[in-house]
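Taken from a larger complex, these chains appear in their original positions, while the remainder are omitted.
The letters A, B and C name the chains in turn, as written, and every chain counts its residues from 1.
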Amino acid sequence: MNEADLVHLLEQVKRGEVSVPEAVEQLRTLPFEDLGYAKIDTHRHLRTGFPEVIYCEGKAPEQVLEIVRRIVARHQIALATRAAPELFQAVAADFPDARYHREARAFVIGQPEAPPEGAPPVVVITGGTADIPVAEEAAVTAEAMGKRVERIFDVGVAGIHRLLFHQESLHSAGAIVVVAGMEGALASVVGGLARAPVIGVPTSVGYGASFGGLAALLTMLNSCAAGVAVVNIDNGFGAGYLAGLINLEKQAI
Amino acid sequence: MNEADLVHLLEQVKRGEVSVPEAVEQLRTLPFEDLGYAKIDTHRHLRTGFPEVIYCEGKAPEQVLEIVRRIVARHQIALATRAAPELFQAVAADFPDARYHREARAFVIGQPEAPPEGAPPVVVITGGTADIPVAEEAAVTAEAMGKRVERIFDVGVAGIHRLLFHQESLHSAGAIVVVAGMEGALASVVGGLARAPVIGVPTSVGYGASFGGLAALLTMLNSCAAGVAVVNIDNGFGAGYLAGLINLEKQAI
Amino acid sequence: MNEADLVHLLEQVKRGEVSVPEAVEQLRTLPFEDLGYAKIDTHRHLRTGFPEVIYCEGKAPEQVLEIVRRIVARHQIALATRAAPELFQAVAADFPDARYHREARAFVIGQPEAPPEGAPPVVVITGGTADIPVAEEAAVTAEAMGKRVERIFDVGVAGIHRLLFHQESLHSAGAIVVVAGMEGALASVVGGLARAPVIGVPTSVGYGASFGGLAALLTMLNSCAAGVAVVNIDNGFGAGYLAGLINLEKQAI
């Protein structure tokens, strides 16, 4: 509710077109639904451009199901992440068109808008094979936001020519997500080659002094290439979402 | 050099229009200038959309001056960061139109392109007064890339109403840079309010268990709001550059 | 035993009303009961205002049972935390009025004093749904101390308007417990809004660079809002107890 709305509402009150109780109601209407254990942020779509996403870890199936119902009732599309296969079964019974992405451990209900003609893709890159689940979470998220996604997997810096072969893709990208564990150096190299913003996702893939992804995280944060930002370890969703936002901006103009 | 160029070059070789030595030369031309102590990446503008930026810390004035000369010779604009006032004096003698931004400790030579009509601004926000130098580095960088920048300073979460007053600005932004030390919570709050991508810059402002910015860094990485990514502690340049890239994308379409 | 008691005792000795061995006994009486594997601090109620609480983790059911018996024999109320359901079964057989709080994993025997008319509540707030078990441990503890508790769950900073809707509650509170994982920014925001002391409880909810609650802990310690103190990660009991103490003070006057 911006100032213009406010002026309008107050003038309606003044003219008696809106009663005082109605105005009070409007001025404090809850932009969320309260389920007791959770408060669904129904206002979020207006505020940030995409409905609230369901993070399933630690939620009971019936809780997830109820939250899904509320979101589907208001929005064209719903996205749930960190969803075990069994959890998906419980939801799929009620939502037959729900689609499960096994590697991403995510499911989507409803159809995203088609990407506009000629929109540049979100490019999702991994250093190794073991980084693919996190990368898929990013890719599925961006696709749920109506983006075209191009996947380039297993092009880590130990064989840099594998990456260089895909330079064309790097240059055409609207946003790039780089998913890498171990030393995470791939984000810097991509950042030096590409024109688009690069979002690094350190993964917990590795052992010993990788300290659960800390090594890759620090590598990416200290990237000597400009144009690289980082999200939390294994946070494929966050990276895909941000890549989607960046592209959204682009398409909006 | 893409495949089409390659086909073209090889056909010229075949027809004898280009000699073999000339072709060899073209196929390996150095896309950088070698100064011995530094290799200026002249190819960078083509590759990533902005000339190489000079990070002055640890470079001698004559080294900086020489690198500036090379960049100015090829590009419309040059940007130097982490530049002490004395260093700037040395450069300003040769480049009278150089402009020094004292708080940002950066200087710019040349004129950025004007931002297109109606382009959304990059909004730069700080939690406190002490975060302003890092924020200015971000702002000056984005401005050097031809962006319009809006500054909102000292709106940390201990008085959240100060931030809420600027919601309009948050919604109009094309990209947001949030600069905050201490606990760094501001990035999460902004991420929940805004539609645009948010780039968090943790700063080393704080004491005790802030551990030189580590606390703010971890806070931002663990943000419960989607759409937030993070750059290195005190890396105002990196955030401004990334915000510029995001807006660049936007303007390009 | 303060100086007045000491003077009194010594005068009794002098007058022969108390024998020397009796006086020796009084001067060294054990203020604890020794069970071998544990020494129950029976003096604690006098010293700190609440009987010793039983931390069940790592104790055998028969050990817990015996300690419960000793405490119940001397006090109106007993509280046990970190109690698995099976452990509670073992105790409930002997204490049929014991009440188990499943989410808090705690049980209470006996009835707390009713809170005085008009006493301000302890308000317990969580950032997310997954923080609820820790919050319940805090709430059950404060209730066992005879406080009225108000629960506000799932109001994390990614949707700050959900919290702002409860400002009235924040202002009425006598003490506030903020339970949050991930980035833990909620404590700072509440600290900036509320008048009452705020006790932050970082939780181990999160992943990646949350490092088992370290991120939330550092966030809360570095809070830019004054009036916030912090207890150990997941230490709902400690926060609830401290909130109870603060309110106790208040009611005492």
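The working rule: a residue touches a chain if its C-beta (ideal position, glycine included) is under 8 Å from a C-beta of that chain, and two chains touch if they have at least 3 such contacts.
As the structure is a prediction and not an experimental result, all values here were calculated from the model.
Undergrad: If 3 of the identical protein chains are displayed, how many copies are present in the complete complex?
TA: All together, the file's complex is an assembly of 8 copies.
Throughout what follows, only the chains that are shown with their structure count from here on.
Undergrad: Quick one: label the inter-chain contact graph as line, ring, star, complete or other.
TA: complete
Undergrad: Relative to the centroid of every protein C-alpha atom displayed, which chain's own C-alpha centroid is closest?
TA: A
Undergrad: Chain A to chain C: how many Å between their CA centres?
TA: 39
Undergrad: Between chain B and chain C, tell me the centre distance in angstrom, where each centre is the average of that chain's C-alpha atoms.
TA: 50
Undergrad: Distance from the CA centroid of chain A to that of chain B, rounded to the nearest Å?
TA: 24
Undergrad: Residues touching two or more other chains, restricted to chain B: which are they?
TA: Residues 192-193, 221-223, 226 of chain B each touch two or more of the other chains.
Undergrad: Touching chain B in the complex: which residues of chain C?
TA: Touch residues, chain C against chain B: 127-128, 156-160, 164, 182-185, 188-189, 191-193, 206, 208-211, 214-216, 218-226.
Undergrad: Where on chain A does chain C make contact in their complex?
TA: By the definition above, chain A touches chain C via 28, 30-32, 36-39, 41, 43-44, 57-59, 63, 202, 204, 212-214, 217, 232-235.
Undergrad: Please give the residue numbers of chain C that touch chain A in the complex, ascending.
TA: 129-130, 132, 153-155, 158-159, 161-162, 165, 205, 207-210
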